[in-house]
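Below: one structure in structure tokens.
Here the complex is missing a single protein chain, while all its other protein chains stay put.
Take a look at chain A:
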Amino acid sequence: MADAADQSSGDRWSEGGRRAYTPFQPEGLNLPLSSLRAIYDLPTSPELLFHEERRGTRTWGENLTYFAGSGYLVGSVAGAAVGLRRAAAQAERGESAKLRANRALNQCGAVGRAYGNRLGVIGLLFAGIESGVAGYRDVDDWANTVAAGLGAGLLYRSMSGPRSAVVGCLVGGLVAGAAVVGKQALDRYCPSMSKSRELVGKSVVQMIGFPFDHLSLYSYCTRAVAQNHHAVGAASSEPGRHCLHGSMLSLCTSVPEAPASTGTVARKHDLILWMP
């Protein structure tokens, strides 16, 4: 689990009393007899409960499943639409509804499956190459995406001969470049749209509420916590994070999350490269 990789094994009290939260609490009273002041070392910044939130960006495994999954889903939906059109085109007069429905289902399924599989494979190749290039370069910028587009197009068409491979490479690079440019344009010209996308998604979820009864800690929902963040003085905390309220911190042992300094380049595959 990532908890094991995040912390150093052995003495966990050595860093000024900071410990990562873990649900596996050993029995008995664990006093850091070397420095009892560590008990009073309560964090003042928001403490995140899940390591996914601490990271902020995707690991290579999440990247892989994200692009493969979205490729497959988009391909399936697109293929279903094309199949529906094909079924509608093949319809003849005087057919029963059952026959039409059967044909529609067949075509949607067949074409949807074919498109979905192909786009899923392309998404897989893209994500793999992007994660590999990003891990190799240790820098997270647009060149990773363009290189991934080139490579995915090349590999996908490599079976059909070298000319087809080159054409595929060019197409992939163009599409990836268009995506990068489009994303930058979106961020610049309508920044509210790209930011509010996440907020809308998360606030809808919080309105529905968490169905997990053991997570009663989550009653400290993010709006209340966000206000307290300002009171405590912690800067740059996104309102969509799962945080523990300040008064709860003495009960749970958690680590204060060091707010990311704005000057550093955020590395996509940060500490633990090999963790999927």
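Everything below uses one rule, namely that contacts are C-beta pairs under 8 Å (C-beta built on N, C-alpha and C of every residue); 3 or more make two chains touch, one makes a residue touch a chain; residues count from 1.
The definition used in the following text is that contacts and distances are computed from a predicted model.
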Hidden subunit of the complex - UniProt protein name among "ORAV1 protein", "Mitochondrial import inner membrane translocase subunit TIM22", "Phosphatidylinositol glycan anchor biosynthesis, class U" or "Large ribosomal subunit protein bL19m": "Mitochondrial import inner membrane translocase subunit TIM22"
Touch with the omitted chain, as defined above, among A:83, A:120 or A:168: A:120
Residues in chain A touching the chain absent from view: 1, 4, 12, 19, 22-24, 26-28, 30, 49-50, 52-53, 62, 64-70, 72-73, 76, 113, 116-118, 120-121, 123-124, 159, 198, 201-202, 205-206, 208, 210-215, 242
